[in-house]
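Only one protein chain is missing from this complex, and each of the others stays in its spot.
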Amino acid sequence: MSTALSGATIDTTGPVSPQGRRPGRAKRTTPRNTLTGGAGLGLGITMLWFSLLVLLPLSAIVARAAAGGWDSYLDVLRNDQTWAAVLLTVRSAAIVTLINIVMGTVIAWVLVRDRFPGKAILNVIIDVPFALPTIVAGLVLLALYGPNSPLGLNWAFTETSVLLAFAFVTLPFIVRTVQPVLEELDADVEEAAASLGASRLTIFRRIILPSLFPAIIAGATLSFARAISEFGSLVLLSGSRPFETEVASVRILSFIENGSYATAAALASVLLAVALAVIVVLDIVQRRVARRG
Amino acid sequence: MVEVSTPTRWALRLLAVGYVFFLVAWPTGLLAFRTFEEGTANLLDTLREPDVQAALQLTGKVALLAVLINLLFGVTISILLVRYEFPGKRLLSALIDLPLSVSPVVVGLALVLVYNSRDGWFGPTLEENSVQVIFSTPGLVMATTFVALPLVIREIVPVLTEIGDDQEQAARSLGASAPQTFWRITLPSIKWAVVYGVVLATARSVGEFGAVKVVSNNISGKTQTATLMVEEKYQNFAQDQAYAIAFLLVLVSIACLVTVALLRPKTEE
Partner (left out) sequence: MSIDITGVTKKFGDFVALDNVNVTIPTGQLTALLGPSGGGKSTLLRIIAGLDSADEGSISIEGADATKLPPQKRNVGFVFQHYAVFKHMTVAKNVAFGLEIRKRPKAEVQRRVEELLDLVHLSQFSHRMPSQLSGGQRQRMALARALAVEPTVLLLDEPFGALDAKVRKELRDWLRRLHDEVHVTTVFVTHDQEEALEVADEIVVINEGRVEQIGSPEQLYDEPANDFVMGFLGEVTTLGGVVVRPHDVEVALQPSGNGEVAATVTRVLRVGFEVRLTVTTETGEEVIVTMTRSHLRQLGADEGTKVWLSISKGAITVARSGGVPATV
């Protein structure tokens, strides 16, 4: 399930098209348009819906952000409080992504290669952050790391709480992108390497890691994007103190609540650009993988 | 497969389990514990409050509508993307994923800019025809639909691609019309993918907070959903009630996860 929620599917095999199996048509280059009447109508209605729901609203952000010109756009980012929020968001997202690269790969490895009682439960728990409402995620983290913590910690309203919230909501991304690739990994190749005299560490470094690399990059990209845009889990946990624990999304919300849509749109367009960049990176990674496969 | 030494394996296992335990399992368990610290009375009392009932009902209604809309369009878009060629297909396919990486607050803002009745692109016109989107149920549904949009599609597309169109062509050659082929052949083949997609979209729709917060004016009984109520209760120091509602939402999410976990292996025979 999680790959759907994470948005991370690395299609290593490429689409299995019936044409691919039909030798007589192997050379075909697809025609540009195969829509029949009914399908054309379906596409029309769908595009109208998609435009009204997604495309137009997102364009409105860009339009609103650009309306004031380049100077007012830069002014938004030059505001100290906004800049602090952006820095905090990017820094925390980067740190959490690095943690995820290590922990996500370790967890994926344990889930695929290790065997122990309760592994199935671990596998389900990994998805909890995906399914949990973000506001509830904040509440959940407050229970253990807030004022009444049984551990005696109180990380609420500190910068650590931002890391904590980001780590919680992005936990599944790398696990779920790496896991299937690790499962598909050919044991033969590792055995071949071992028979050629490679040590375990060498096999991991030279054989396993390179195969996992595209999946790790894809997962890391998604994890970074999700952290950058996170909002709900921070509302209760971080206290959103200006210059200390206020992240970009919270800053946008306060602009909206003050009615300064233009400023909100300017900052939002930065997050939107990050989201688009992520899609481009994923597309490139996927194409690379498909070409190699 | 090349075996890893026992100490290394134990170290990795401990690291993985420990990390997940401290980050997810213990905190989530603690929430359930806090909810029932003083028995079931807290949960039941909270549920009896009319405000809470209204919020839960609104969440149910918005989620249901959002899931239905995403089901309808999700199936349509998936079939168009997999079975047909048309200009702009790759762009559409990439844009479908956009809601997964856009901040929910940005989603809310985007809808507000187009549909608010003061200076939105379409808002004033809709207002004249007495349709209110922002600060009203349609806005909540749109925001929720937006954030859950890719989930159904991402489940169906790989399955449709994998089964290929042989069965559909066989049905056509046996005399089935396009609708007959869809209902008798295509839909039964992608049934489980559709079910997963719907379950995932439900989990996401019920739990949406950020996007809904922007398009809602948080009026209890009108536009306050369950997640918005959790925030309000917690900030108004009604923490027990916040825990109780949060616990219900956790139950829904866990139920969705378990449903998928139980259904999943069936199709992988």
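Side notes on the structure shown:
Each chain carries a letter (A and B) given by its place in the written order, and its residues are counted from 1.
Here is the rule we use: a contact is a pair of C-beta atoms (placed from the backbone, for glycine too) under 8 Å apart; a residue touches a chain by one contact, two chains touch by 3 or more.
Everything quoted here is computed from the prediction, not taken from an experiment.
Of the candidate positions B:7, B:39 or B:175, contact with the unshown chain belongs to B:175. Looking at chain B, the residues touching the absent chain are 163-164, 166-167, 169-177, 180, 184-185, 188-189, 191, 269.
We take it that only the chains that are shown with their structure count from here on.
Per-chain Cα centroids separate chain A from chain B by 16 Å. Within the complex formed with chain A, the chain B residues making contact are 1-2, 4-5, 9, 12-13, 15-17, 19-20, 22-28, 30-31, 34, 73, 76-77, 79-80, 83-87, 92, 94-95, 97-115, 119, 121, 142, 145-146, 149-151, 154-155, 158, 161-162, 164-166, 178, 196-197, 199-200, 203-204, 206-210, 213-214, 227, 230-231, 234-235, 242-243, 246, 249-250, 253-254, 256-258, 260-261, 264.
The touching residues of chain A, counted against chain B in their complex, run 1, 3-7, 9, 11, 15-18, 21, 30-35, 38-39, 42-43, 45-47, 49-50, 53-58, 60-61, 64, 103, 106-107, 109-111, 113-114, 116, 122, 124-136, 139-141, 143-145, 150, 164, 167-168, 171, 187, 190-191, 193-194, 200, 203, 222, 225-226, 228-232, 235-236, 248-250, 252-253, 256, 261, 264-265, 268, 271-272, 274-276, 278-279, 282-283.
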